[in-house]
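Omission of a single protein chain aside, the complex is shown with its protein chains in their original locations.
As written, the chain order gives the labels A and B, with residue 1 at the start of each chain.
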Amino acid sequence: MSVDLEKILRPVETPLPEFPPKFMTLSNGQEMVVRQVDRDEIPDILPFVEPLMHVERDFYHIVAARVYAELLSYYTHRVQDEYVFIAQVAGEIAAIVNGRIVNADIGMSYHTLSLRRGLRVGAHAFAAKMEYHIDILKQKEVLIVAESPIGFRRWMIEYNLEKRFHIAHELGGCPSWSLTRDLFDKARNTLVVGRRPVPEHLLTKAKVGILSPSDPPKPPADLLAATRSMLDNTGTSLIDMKRKLGGN
Amino acid sequence: MELNIYAYKCKRCGQIHYPYKTICKQCGENDHNEFDIVPLPKKGKLLTYTILHHPPSDYEVVTLSLGIVELEGGHRITGQLNIKNPKIGMKVEGKVEVVRKEAYKKHLGIVFYQV
Partner (left out) sequence: MREVYVAGIGITSFTRLEYPLVEIAAYPGLMALRDSGLKKIDHLYVANMGGGRINGQTGLASAVVDHLSLTPAGAATIENGPASGASAIKEGYMAVASGMHDVVMVIGAERMREVNQLEATDFVATLTHPLAEYIYGITLPSLAGMFTRLYMEKYGVTSRHLAMVAVKNHHNAMDNFFAHLHEDITIEGILDSPEASTNNPFVAEPLRFYDVCPVSDGGACLILATSEVMKKINKPMIRLAGIGQATDTHAIHERKDPTELLAVREAARQSFVMAGVKPENVDVAELHDAFTILEIAESEEVGFFKKGEGHIALEKGDTKIGGKIPINPSGGLKAKGHPVGATGVGQAHEIVLQLRGEAEKRQVKNARIGFTCNFGGFGNNVVCLTFIKEK
């Protein structure tokens, strides 16, 4: 009885080719691996997304909340044809990107969540997603929206995305933008970066475990820190100087 | 009607200024607005250039080509370039066109093409 119900509740999955993992050198010389993850790795990823739901700047809170929901939907088989990639640096998770295949021709990009500040990690992860849709799945276009102005600049403006305002994007129903095969080809040298195959030691390190990010975005320890001289991550050097002056 | 970029010639000593200066940089003797306007030549050679990948927010283009041109006669001018592959020393010719739109204002300036 329950097995039949589950069969009804689950969407029918289309068999999709796997994303062949790739690696790239970051600005600080470290190597990053971008690979697809299966459902069984999702519970390991969720704890890294959760704290970001409380970082109220740069739209981290809404992106993290939505990514959490999308990862959970993927895990519980409640969304059709979703894929999830993660980027790892020495095993530490650095970014999560995901999306969905609507049909053979159209892809629906969901999110790009950077868990490591700087180093253009988000740019590499986004590019990997687009390569998957256009080059590997041979789709005709990918529909994209952006929650934050930073995202808008990085994708809509920089790649000159086409407007598809008559199509409501699955994220909030707002007008979509599209990365067509044509636009992808034009931007190929920035969108198809990274190398394959991934060296054995890097891939093993990435697969053996997903480690927590060492420098993720954090909310300030106290929003009123300014008036209370407490240590906060967004940065005054007060504590350090106090220590040097011999105070408490 | 052909549009020009104008330079300012001191009525006392004839020194040409582009852009405008209130006091003549050569003689320093002029009265307020004591300048004749003279059109700048439009032909010259490209002194240096850049391709700006993050233009100001009121531009809708992804990149903006800008350069400094040394005009015939020795005066220099900054302008936009409508040139595919600019090179230092290239011969260029300018035309006055809309170069920036700010709210309702359209700014006219010089745009250089390859000769």
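Rule of thumb we're sticking to: a residue touches a chain if its C-beta (ideal position, glycine included) is under 8 Å from a C-beta of that chain, and two chains touch if they have at least 3 such contacts.
The model shown is predicted, which means the values in this text are computed figures rather than measured ones.
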| item | value |
| --- | --- |
| From A:66, A:100 or A:124, residue that would touch the chain that is not displayed | A:124 |
| Contacting the left-out chain in the complete assembly, out of B:13, B:37 or B:51 | B:51 |
| Interface residues of chain B (partner: the chain not displayed) | 18-20, 47-57, 59, 64, 66-68, 76-80, 88, 99-100, 107, 109 |
| In chain A, positions touching the absent partner | 24-30, 118-120, 123-124, 127, 149-150, 153, 189-190, 193-195, 220, 223, 225-227, 232, 234-238, 240-241, 244-245, 247 |
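Note that in this section only the chains that are shown with their structure count from here on.
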| item | value |
| --- | --- |
| Of all residues in chain A, those that touch chain B in their complex | 157-158, 160 |
| Touching residues (chain side chain B, partner chain A) in the complex | 62 |
